[in-house]
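Certain chains of the assembly are absent from this excerpt, and the rest are unmoved.
The chains carry the letters A, B and C, assigned in the order they are written, with residues numbered from 1 in each.
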Amino acid sequence: PPEEKVIRIGYLPITHAAPLYFEKQFEDQYLNGGRIELIRFGSWIELMDALNTGRIDGASVLFELAMKAREKGIDLKAVALGHRDGNAVVVSHDVEEVADLKGATVAIPHTLSAHNLLLDEMLQNAGLTYEDVNPVEMPPAEMPAALSEGRIQSYIVAEPFGALGVSLNTGKVLFQSNEIRANSLCCVLVLRSDFIEQQPEFAQTFVTGYIEAGKKAEAYDVHTHDEHEDPFKQFLNVDEDVLTLSLGWISYDNLRIEQEDYEYLRQRLVEMGLSENPPAYEEFVDQSFFEEALERR
Amino acid sequence: MKTVKHFTIAFILVLVVWQLVIWIGGYPEALLPPPLAVGKGIVALVSDGTLFTHVQISMFRFLSGYLTAVVVAVVLGLILGRSPKVWAIVDPVIQVLRPVAPVAWAPFIVLWFGIGNMPAIVIIFIAAFFPVLLSTVSAVKKIDPTYLKIAENLEMKQPAQLFKIIFPAAFPYIANGLHIAVGTAWIFLVAGEMIGAQSGLGYLIIDSRNALDLDLVLAGIIFIGVLGLLLDKAIGLFERWVGRQWGVQG
Amino acid sequence: MKAEAFVELNEVGKEFSAQGKTIRVLSNISFTMKKGEFVSVLGKSGCGKSTLLNLIGGFDSPSEGSVYFDGEEVKKPSRRAIMLFQHYGLLPWRTVLKNVELGLEPEKSLSTAERRERALDSIKLVGLEESKDRFPAQLSGGMQQRVAIARALAIRPELILMDEPFAALDTFNRYYLQDELLHIREQEKNNIVLVTHDIDEAIYLSDRILIMDAHPGRIKQTLEINLPSPRDRSHSDFQYYRKLILDSFHFSKDGATLEFNI
């Protein structure tokens, strides 16, 4: 019998990685006999260590982090988005507008994240500057508690932590990411080039399945799923109402990486001084899998 | 019997204080779960068997890392303790490496050892290695010179001297090092299980924390605490057992 | 070097340097010991007795002069001259029997059974058959010192060096063990050098006493003890030597030599 094909994908347990959960759950259907090994990490740092050293073949990861790795010479390809939108700016109840955040402490998960860029953009839109707030990096899980105790006045982070804060009533949503900027990029599916070279066919199967799974995730409804088949129940352990809330903010149906959005991201990274020489679109983004997936459908 | 009584009193006191903090502070359950919620979490973990799996894999990782560290460190320590010149060179390197948190090495650990079991084992190895090595070296240096004179006087040759005199003479201090190392190494289990592990008590804590299931975080903390205590007692018993073999009163 | 000398020290001196300073601990020590003799070295604390014994045993080497043992210069410790240490030097992790066997283990020519037999023989000699499977910590100080003696005897050394062997025992135990040592020596004819600060002990046990003075350590007087063995501690001849030594250290009440001159 031919050797079983396995791809090892790293992820963090966040709503943003939903297409991976669905593809894994229905791998028999998508992968043509191959398998996905989903490896859960506790934070982006450990995930990046594993990705950079080739201990995993790919990951659903913050776009900015993947670009940084590419800039540092790690041979990665971005093949599809993780999701669209779905990053909320959560603020404490006494904040009514961006101007109220002047001098406030705002938590973000990572400087190399969409959330940091969104923060900057939001401030600019309101006529403030990045220096007007005090941004701190902290583990997402600690953010709702910090907000509730008044240690921070706002946080911008991946789901489900925004929805969690709202449902715990520690804060409220000031903006959704698409209200700050349409089509901002957040998570991306990357594969290591050495994996693509070794198993181009399986890589294609995987990406095709991924895009299909995204569609399925988009159509997800808490009530239609059987306990044991529900991918969210399998991979993301949150309450139903939190999940419903957070899914309302996010979409998975179009996971194409648009060059225009990418170029804007590059430009912003340079502007904010987070990267000197982010990889060019042609160098980093490999659209061919996505196109081929559309063909095959 | 008396210990059980003290344990019970302590246990009840802790529960009361904990519940009082919640009532007085008015913390929501999601941010500071009450004892009852944690109790339920523990029952759930025990009844669906996940706890057993976590404990098993954590113990496996811990023992692999710890025992390897002990063997390597004791053997190296015996040799280095008797070679002052080599030790003079090695010592500064160790002195600089020792204060560095095992987590800081994570990128390099992943590079060389991958993810899953190995990083946890390696981090526990590192955490246990230095205390055992240092205590072995200082134990060997502290050996009563009378013992060495006796060995000389009897014209005892080298391997025999090491096994018959130096190791047993240094053993009480080495055992002390082993004892300390169990505690410090166990603390790093959580750090070790952060790097791509998919199970274990450390993973349970990190993962529950990411899911904001603080009741499970506390359950994990309690298990780590209790297991740490048991490990400590176990090595205490081992020490006393060796002591009894060697006629030293426990 | 004279032919009949068993141990010979020739103008031996010893200096230690500690923290840049050099201390002269022994100066110009010469003496010879005949085969079969029991020599005691008597002196105050710190006068260099242990240092002298270490030189004879080869645990340290003299700064000046030389030490000969049975015609050969002493360079390092040897199984032919066994040292008994003040704190017994037993291995606490070995039983009495195993401690005594330790001395025989380097002799590869002995089978396990022979080794055991020889060890048991010397354990019997010191009267410890009953306790042969006990650990040192389970024995009184006197019994521990017997084990150390048994270990030395089992090796059948030509010379036994004893560094204040009974100093840590109480008077009564000390008396018992002194008697026992004489008893054993009658049977085994060992050559013994004993270091002590106990005047009675030196008189009771030895054929010859070397009385040492300090700063630097040197031999101040040599005293032959011409008493028949066994000696009586309360006999007047014994008291004669006692007075002789007390006088030499100015301890008899023949004047106001006392006062605080420590």
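Note that contacts are C-beta pairs under 8 Å (C-beta built on N, C-alpha and C of every residue); 3 or more make two chains touch, one makes a residue touch a chain.
What you see is a predicted model; the values in this text were computed from it and never measured.
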{"item": "Assembly formula [one copy per chain kind displayed, counts for the whole file]", "value": "A x1, B x2, C x2"}
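Just so it is clear, only the chains that are shown with their structure count from here on.
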{"item": "Pairwise touch network: line, ring, star, complete, or other", "value": "line"}
{"item": "Mean-CA-position distance for subunit C and subunit A (Å)", "value": "83"}
{"item": "Parts of subunit A lying in touch with subunit B, wherever the complex brings them together", "value": "10, 12-13, 39-43, 45-46, 49-50, 52-53, 55-56, 139-141, 144-145, 148, 161, 164, 168, 236-238"}
{"item": "Footprint of subunit C on subunit B - complex, ascending", "value": "146-147, 149-150, 152-157, 160, 164-165, 168-169, 171, 245-249"}
{"item": "In the complex, subunit C residues that touch subunit B", "value": "57, 59, 76-79, 81-83, 85, 87, 89, 91-95, 102-103, 105-106, 134-138, 155"}
